[in-house]
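Inspection log for the structure reproduced underneath, given as structure tokens.
Only one protein chain is missing from this complex, and each of the others stays in its spot.
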Amino acid sequence: MKSGKEQTTDLRWTLQKRMKEVLGRSLHIRHVDSGSCNGCDFEMNTLTNPIYDIQRFGVDFVASPRHADMLMVTGGVTRHLEEALIKTYNAASEPKMVVAIGACACSGGIFGRTYANYGGVGHIVPVYVYVPGCPPRPEAIIEGILLALDRYEELSRNRYEELSRNKGENRH
Amino acid sequence: MEKTIKQWLSRMKQQLGNKVRSMEQNGAQETVMLVEKTELPDVCYFLWHEKKGRLFTMVGNDERDIHGFFALYYVFSFDSFRHFITVKTLIDPLDPTFPSVAVQLPAANWYEREVKDLLGLRPQGHPDPRPLILHGDWPEDLHPLRKDFPLDRHAPRVQSREAFMPYDSEDVTEIPVGPIHAGIIEPGHFRFGAVGDTILHLDARLFFTHRGLEKASEGMPLAKALFLAERVCGVCALSHSVAFAQAVERIGEVTIPPRAAYLRTLFLELERLYNHIGDVGNVCAGFGFAVGISQGARLKEIMQQLNEHVAGHRYLRGVVRLGGVRIDITEREKEDIVRTLAYVKKEFQELVDLLFSHDIAMNRMATTGVLRLEHANDLEVVGVAARASGRSVDIRRDQPYAAYDQVPFHVPVYEAGDVLARVRIRVDEVFESIAMIEQLLHSLPSGDTFTSLPPLPPYRSAMGWCESPRGETVHWLMVGPDQTIYRYRIRSATYSNWPAVPLAVKGNIVPDFPLINKSFELCYACCDR
Partner (left out) sequence: MFDLIRKIWRTKTVTKTELFTEAPERFRGKPIFTSNECTGCQACTTSCPAGAITLQQNDDTITVSLSYTTCIFCGICAEVCETNIIEITNEYRLATKNKNELTVSQQATLAKLLTARKEV
């Protein structure tokens, strides 16, 4: 399977095509700010402006985690937001793709571990894709979405194979 | 001028009599008054009420390693004299209390609650005993900013002491919102007490994104801490780094080369531009004016692409270095800036004409979310919100830094204090900034872009300030041994302005809250740190 990095730059509808292939429907994203400096948040906001406009591909930022396929987490998880992040994660519907946006979410970044900061989303919830950058450019976030779709495809294929193998074993 | 400041200070000393133990200069612009803690409220109230000083910032510091005491600094700004007076008091660790100033001086409310949370110095008689920075489940006897608290210690969670205003009447509906809101926005928890559609009372619980940044900076080398200062806030990154660099330069008594000062001013105005343009577009989202949202976002993106082209970063990070700037611009980039600004100016004018001629937009914005001048004055509101309420404060004009004393500019002030006034301020400032950038580029001096810093003497303190797009930002810095930070206190514009939002929303309808909130455009990250 091609990964985001091998795809050429002139594929206009890459995102939409991949979403159809992998999900068969549109992609809904819930943003969770777990203690970022809001740089990454603004870059995500930028994705919806008329220039990037990822809504035209069927990607939408939704208001409730219950509507979301993907959680985009910014910030290194502060003590005060740990509970909120876990609750949001639990409330999100499967497949719960978590994309960590920015250096803080990936590893705590410049703040690191402090009394109020856990230093990375990976410590709290399982992460699908890491998007480094401080903040990452909007196009890097789009790449993150594409990679998360790849990861989802891989995981669901493995799961399908495992399920069918189990079925086969049971029959014997 | 110098003579009048001296006379003014000595007269003040006479008036205060034996309340002031000693008075000394700290740099050219700051006078430190040492007072007994029992005299603290009187002296502060005198400076604020009689002498009309603005409460600039307040810092609590654990100086037990230096002289065995905690110290509190209340800094007042006297804009007409371009001078600061710091009221300093020492607090014995055996009796960590002090009489609260917030009773008479409402703007000190948050500062004192913060000192109580982070340093364990208890303001006595303070009207609001609830925790502020650390939420209710933090153990009450642990104080992270004390020097004996390790940076990465994780405290256990205890029974929450979080409390909100209880409403007795059954007619009042309580609406809890957040911390995870709809949309891509930072976390905060709001409790509305609403009667029907009208907001009666708002309790805002903030400090969700408290990352322990001030503690993390302690012991950090200054050159590294500059990058930390840039990451206090995403969209006022440059203002924060300039404020920090100025504090360091003031301790080292260094003047930056003129070209560096001009470039800093240039980039600061570029920061203001992309923020204000984006904010005007964003306010349109408060009443669903799609053309405005799209056009605002488009112009903001153009400005950010210009930033990236010129400075290598869409949010202008990495522009400043201690003693100057890291990035120089060439003639070609000058032309690029001029060309882009000419285009943005024309387009923005069209957007503004559309917005201000649109009846529904005007209807929603006018008389919505009025912040009264008295409230703005009492809470020491700064920035756009202050100027929209008739409070004329702009630190670029009042205490000039970088090259702001070299370029003439006009500070718009409106009286109405509503959403419309705040939008009008932003619109006026956009055109003002564009005119400033044109002047700056025209008269950009040649020469070095930085100067090296001498070794800084330990335990000296200084302030750096900057008018960020949201208002004045103050960084109070004390250096420790070996060019590291001993104490770093960031007071951002949003820290001053947040307490005003609950006052401005009172009496408005719940659906107008997002609009009012957007018109203040407060970020949470630099408030919470």
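Letters are used for the chains, namely A and B, taken in the order the chains are written, and counting of residues starts over at 1 for each.
Just so it is clear, a residue touches a chain if its C-beta (ideal position, glycine included) is under 8 Å from a C-beta of that chain, and two chains touch if they have at least 3 such contacts.
Bear in mind that the values here come from a model prediction, so they are computed numbers and not experimental data.
Visitor: Write out, one label after another, the shown chains that touch the chain missing from the document.
Guide: The chain that is not shown is in contact with A, B.
Visitor: Just to verify: which one of B:312, B:445 or B:481 makes contact with the chain not shown?
Guide: Spelled out, the listed residue whose C-beta touches the missing chain is B:312.
Visitor: Using the touch definition from the top, which of B:65, B:128, B:171 or B:350 touches the missing chain?
Guide: Checking the options B:65, B:128, B:171 or B:350, the one contacting the hidden chain is B:350.
Visitor: Could you list which residues of chain B touch the chain missing from the display?
Guide: Given the touch definition above, chain B has residues 221, 223-228, 231, 291, 295, 298, 305, 308-313, 317-318, 327, 350-351, 353-354, 357-358, 452 touching the missing chain.
Visitor: Across the whole complex, list the residues on chain A that are touched by the chain not included here.
Guide: Chain A touches the chain not shown through residues 4-5, 7, 9-12, 14-15, 50-53, 56, 103, 106-110, 112, 122, 127-134, 136-137, 139-140, 142-144, 147, 150-151.
Keep this in mind: only the chains that are shown with their structure count from here on.
Visitor: Counting only Cα atoms for the centres, state how far chain A is from chain B in Å.
Guide: Here the centre of chain B sits 33 Å away from the centre of chain A.
Visitor: Would you pull the chain B residues touching chain A in the complex into a rising list?
Guide: Result: residues 134-135, 138, 144, 149-155, 179-187, 207-213, 215-216, 227-228, 231-235, 237, 294, 297-298, 300-301, 304, 314-315, 317, 523-526 of chain B touch chain A.
Visitor: For chain A, which residues are in contact with chain B within the complex?
Guide: Chain A reaches chain B through residues 31-33, 35-46, 48-52, 61, 63-65, 75-76, 78-81, 84, 88, 109-117, 134-135, 137.
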